[in-house]
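Quick one: the structure is below, questions incoming.
The complex appears here minus one protein chain, its other protein chains still in place.
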Amino acid sequence: MYRETTIVNDSTQISSDGGAGDLIINVGPQHPATHGVLHLVITLNGETIKKVEPHLGYIHRSIEKMCESLTYRQFIYVTSRMDYLSAHINNHGCAICVENGMQIEIPPRAQVIRVLMDELTRIASHELWWGAMAMDVGAFTPFFHAFRERETINDIMEETCGARLTMNYIVPGGVMYDLHPNFQQRVKDFIKLYKSKIHEYDEMVTGNIIFQNRMKNVGVISAEDAISWGCTGPVARGSGVSCDIRKLYPYELYDKIEFDEVLETAGDSFARYMVRVREMNQSIRIIEQLIDNIPEGDFQAKTKAVLKLPKGEFYSRVETARGELGVYIVSEGGTTPYRIKFRSPGFSNLSILDHMIRGGKIGDLIAAMGTLDLVIPDIDR
Amino acid sequence: MNAEELKIKITELLPSAAFEEASEWLTINIEPKDWLPLAQQLRNDASLHFDYLFCLTCIDWKTHLTMVYHLTSTRYRHNIVIKSKLDRTNPEIETVSHIWRTADFHEREAYEMFGVNFLNHPDLRLLILPDGWEGKNPMRKDFEDAVNMIKL
Amino acid sequence: MWSFSNIANNIHEWLSANFNPTWTMIIEMVIAGVAVISLFALLGLVLVIMERKVSAWMQIRLGPNRVGPKGMFQSLADTLKLLVKEGLTPDGADKLLFNLAPFIAMIVAMLLMAPIAFAKNFQMWDLNIGVLYVSAVSSLMVISILMAGWASNNKYSLLGAMRSGAQIVSYELSAGLSALCIVVLSGSLSVGDIIQSQSNGWWIFKGHIPVIIAFVTFIIAVTAETNRAPFDMAEAESELTAGFHTEYSGMKFALFFLAEYVNVFIVCAIGATLFLGGWMPLHIGNWEGFNNAMDYIPSSLWFFGKTFFLIFLIMWFRWTFPRLRIDQLLNLEWKYLLPISMVNLLLVTLMAILGWHF
Amino acid sequence: MMQPGLYHILFISAALFFIGVYGFLTRRNLITMLMSIELILNSVNLNFIAFNKYLWPHQMDGLFFTLFIIAIAAAEAAVAIAIIINLYRSHNSIDVENAEELKY
Amino acid sequence: MSGSTIIFYLLAALTLGSALLSVSTRQIFRAAIYLLFTLIGIAGIYFWLNYQFIAAVQIVVYVGGIVVLIIFSIFLTQQAGEKLPKQKLGRKLFAALAVFCGFGLTILQINQHIFYPTSEGAIDPSVRNIGEKMLNVNDSGYALPFEVISMLLLAAMIGCIVIALRTKPETK
Amino acid sequence: MNENQNKTVDFPGKIEEIPGGGIVLSKLDDIINWARSNSLWPLTFATSCCGIEMMATASAKYDFSRFGFEVARATPRQADVIIIAGTIVNKMGPVLKRLYDQMADPKYVIAMGACAISGGPFFYNTYSVVKGADHIIPVDVYVAGCPPRPEALLHALITLQEKIKSGMTREQIKTKNPNP
Amino acid sequence: MFIVKYIKEVYNGVKSLLVGMRRTGYYFTHHKEIITQEYPDNKDTLNLPERFKGEVVLIHDENNEHSCTGCTACELACPNATIKIVTKFDIMPDGKKKKAIDKFVYHLELCTMCNLCIVACPTDAIKMAQTFEHSVFDRNKLTKILNNPGSKIKEGVE
Partner (left out) sequence: MGASSLIVLIISAIAFSGIAILISKIVLKATTNKQKGEPYECGVPTQGKTWVQLNVGYYLFALIFLIFDVELVFLYPWAVVAKSMGWIALIEIVIFFFILFMGFLYAHKKGALKWM
């Protein structure tokens, strides 16, 4: 099986020009703090960062190209590999786009299920982010405590969708199967567990003086910058930019549910941290509203075996755990998309890294990058 | 502003603009050369204030390329779509990375995927693809890669 | 009562009965060397497995439990593995220094063993400058780290070495100052006398608030001095991948690892000696009955109990706190610990002169 | 070999002294020159201690002189290195040849 | 010959050997490390002479302080760890010659001169004695120098800070 | 120690009676293999989704520290096993090879997930995915799934342990073809 | 007042640290909070949810019959050609040919457990199994033939 590979070509890019006393350090592709394969070329002066230059593409799987040859039923499963931490929401976005195109009416039960799944996914994603965040700043224990809750969600997902991470559950026209009988009960248990544990998060990380010193006034983003760099999601909301798609362009029944868009104004890492932590509570609130009144009915609209989108362009936006995901489908009327473009939140959020971290320390870089909550396959696609 | 007012406003900004009703948003077709001045006005005009470029991409119709810009205004919450046809052999258009900073990365992506050449872009280098990919533009329809690409 | 000292004496008598003095000395030296080495290895194994278990339980996991009974052989397996793992030397490295650094680390860790009193009059050498000796030798630790960082010819190593260099030297000061508090109180540098001076109660009880402050400062300072989290700037996992031993592998890395843990043990032993009375059982003033009862617990147990308590404390820190940033780290020392411990030293002196301690 | 005594130590210190001098003469790098100076100072300390031990054991003047010399040496080293670094930052070189034509 | 003699000669060898290396090696970082060994050797000799306090001070100040500082300054000034430039042979020879003559003369002097130790009883240089001598204020004590040292340190610290924080002159 | 045989991995010193009484230990190799198989330190290397499942395996619920795997080293110099968790694309290929080359012997590789085995979901119609990590570095154990659930990864690690204990090289494995 | 602020700072900092230490200390002492499942030992008690997608299997009943008609709907539905259906024509007793599967080739190393084939199958011949222990030394072992040797199609399945 082993043979020297011929198809790879070395990817060394001599980029940052090292002046006198400048230390050029590669962080990544393999680095505990980059959560995957982000490659940053950092120009240091002593410990102070003069320039950060992201090099992407270490996990570029050409998903957009693939989708051009997959049918509208098939291409959805690839999107759950894109931002695997909010797989449901990615699937959701694509499903919505297809449904818009074909004017499929979604049964109410399916809508509720979708929203429930989205919010559970959001919580799970934020849990993982929280653990990884704490690990980046050097506290190891919170990581394991966060996974306790996350695993509970994973079990619920697994019971209903049959997979823990990349569940291809939300399909055009509804969801793939009906809810599992003890779904409701287990979600309620989870909410109980969550509520009994949430204060520990403050005790262990949020209130901790060291943590606050690490986060406050680090990687500050002004509101204008956030908009101009196209930041979305918690990153922009941490700077006081109201950009929650669920509020601005409500897609399922988000307009019927009551929840607050979390806004912080400081714009530093700590603000972004607080936004996510508070968002988890909002998601719990949404779930509590929905969990007890899931309407009966069928979970999938009647659709033709082969889906065909009419000729035209369709754009749908959903709020993933990281920000605004835009799905832009150009159809020629065939069974496969002619061109599909995923406007992924991480891509824009990453682009502001250099701007916000200049003049900081390496430790700052790690902390601030943690609060961007990057998922690299979502950036490279 | 709703679509109608936008239409009027933009017509007086750029008489040559052609409108189409393809998607749910107002879509404007322009010439590449008009793009930069129009972009500046769209961004800076107080009543339009399109300060958020939320999607920038390119489509390869086998005859020509089309740049697509999705713009929205965080103040008035109105969206428009700007389209511009590019010549397929040497596609060129002015960069807007200084107007909307997010365009920086997106344009680099469009550059390597479609070979669109953005004039006056600060550093138009490969962002995602490994070195040595210049010339081949994977997202083009006629892209062939015998080694890596196993057709189904 | 069973104790180390008796054993030592018996051996000595037996040897001197059967051999001429020179041989007696040599044999004793050999025995001592073997004993120290085995103690070293044992400490390494025990501390590593302890750390892993502690972290596991704090992280609601089980921790190693499959290798040997209850996973007790885990660290043994790791050691054997490291023993048979390749120890490579990078091409760009300064070969001599690169290979010398682990030795220095080991020698320093070993030398620190000398003045430690493991049990009642069981001590390798009760220098009359014990405390000063410790702080002097431990100041050599930084050299090995700087050597390793420089010789590796690796950016992470260099940065890590610089960081821990600045860090260690800074924290030596407040560690020394808080140790001085006890020296002032007990009026001697020798470990033996310091322990004797606590025969009617440990300093941390006798010495009111100032000594407690000194104790806290001491613990923080030594945590930083041994490069333990939350002060592990030297090998900041998520920033510089593995700090100054990024390029080290196999046994060379293991030696650093071992030296780190043994240093933790030693500084904790010193802390226990200074503040918690070393092997001295818990005596309260002049309650004869109570004190005698306490004396029945062998002194070595007292010593190791106290030491491991302090070690557990340090591990507790490690698995609870986030890491400080390098400048905050130095601020903590220069803005808080150093002034506090200087003023504290004056307070202690005042107290000692006025005899305000039991 | 005979039992080492005063003469041996004097020999060592003398040797150290001249090694230092040699280094001082040959080196052209300020830091290494500083090192040579440290060697010389150490040889002096050694002498003081030796004399104190062998010739003047009822007093501790030699010891105190050593103590103070060490302290002064530390201060001297600190200032010297501060100057060296400053020189380096202004001239990007710590070679005496380049340092000789300093005008500031 | 006894063990202590061996140890003495070992220490002497360590000291002189590493001193020689330290002035002859062309890698500046190694020079610093050899200097370190020299200082440790000298500390060892102090130990051997039973001046433990001085030995400890030697280690604390020289090894733990000055050498670390030197290493730091090497980190700061030495780019890419390149070797020091080779010295001209002539200068080397001249220096060696001068040094040898000087050394020979000194040894001659030492050997000819006869030292007369005092007959009075020795006092043990323990820390306690040192402390008492250092602190007592009558004219045989060292209280004044003790305070003066603090002045010296103050001066040194201020000097360092002033020099180090001096903004880089714009020459060349 | 023998009654909970299934629970604990015994020290491999086989006790053999010698006619003259007394006992001997088994070969040195067994001990070495035992040590190696029981302290596999993974390299923190995760490219995509499977990496999350790897984290989950490390997390409290599945806790691979029970086997002594939890000492995840960030530098390949000190790591023993590299778990290829996720897709390997052409740009990542050289990096992976380099990391593997820089690991100190002995070193082992686990290919986790469909992508690492064969390109998995991205096998067809992609121009940038390496069709299987074993085109780049030799792989010891493959674990299928997308992603494999944590138990599956644990099973893979146990399989790797068995392989190390058996002391067989890859070629022998190919020829002898044991199960699995 | 400077000193007061200084002391307050120190006090609050230490307090927050102690709170965190109390939490970890709680977990250190309360072992009932441990949630670890010991995988290889709980194999028999480990019950995965029935929907868990481990691998695709072709359902055979006791007399070695399956209900796959070889219509290749699953093959078409599969996003990345994990399934290859090799069909053959076996002669019925009444002489007329009938399409049936020869080999049901299934590449486990490609499968993404997306369940589309199951949904697509008109006769519910295949289902997802809950097995997950797919570790092998040689990746060729992952390519499987799902239909047992000698198996044939059920009666009355069209």
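The first chain written gets the first letter, and so on, giving A, B, C, D, E, F and G; residue counts start at 1 in each chain.
As a convention for this text, a contact is a pair of C-beta atoms (placed from the backbone, for glycine too) under 8 Å apart; a residue touches a chain by one contact, two chains touch by 3 or more.
These figures come from a predicted structure and were not determined experimentally.
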Residue of C:88, C:216 or C:313 touching the missing chain in the full complex: C:88
Selected residue (touches chain absent from view) among C:7, C:32 or C:301: C:32
Full-complex contact with the absent chain, from C:77, C:219 or C:251: C:251
Chain not shown, touching residues in chain F: 32, 75-77, 95-99, 101-102, 104-106
Chain E residues that touch the omitted chain in the full complex: 3, 7, 47, 53, 57, 60-61, 64-66, 68-69, 72-73, 75-81, 127-128, 130-132, 134-137, 143, 146-147, 149-151, 153-154, 156-158, 160-162, 164-165
On chain D, residues whose C-beta touches the chain left out of the figure: 67, 70-71, 74-75, 77-78, 81-82, 85, 88-89
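Throughout what follows, only the chains that are shown with their structure count from here on.
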Smallest count of steps, each to a touching chain, taking chain C to chain D: 2
Centre-to-centre distance between chain G and chain B (centres being mean Cα positions), rounded to whole Å: 42
Distance from the mean Cα position of chain F to that of chain B, given in whole angstrom: 47
Whole-Å separation of chain centres (CA-atom averages), chain F against chain G: 21
Set of chain G residues in contact with two or more other chains: 17, 20, 23-24, 34-36, 38, 52, 79-81, 112-113, 138-139
Numbers and ranges of chain A residues touching at least 2 other chains: 1, 7-11, 31-32, 57, 60, 62, 65, 69-70, 77-78, 141, 143-145, 148, 151, 166, 204, 208, 210
Listing of all chain pairs that touch each other, if any do: A-B, A-C, A-F, A-G, B-F, C-E, C-F, C-G, D-E, F-G
Interface residues, chain A side, partner chain G - complex: 1, 70, 73-75, 77-78, 141, 148, 151, 155, 158-163, 166, 168, 176-177, 180, 200, 203-204, 207-210
Interfacial residue positions of chain G with respect to chain F in the complex: 34-41, 46, 52, 54-55, 79-81, 107-113, 132-139, 141-142
Contact set on chain C toward chain E in their complex: 94, 96-97, 100, 127-129, 132-133, 135-137, 139-140, 142-143, 146-147, 150, 153, 158, 162, 165, 169, 172, 188-189
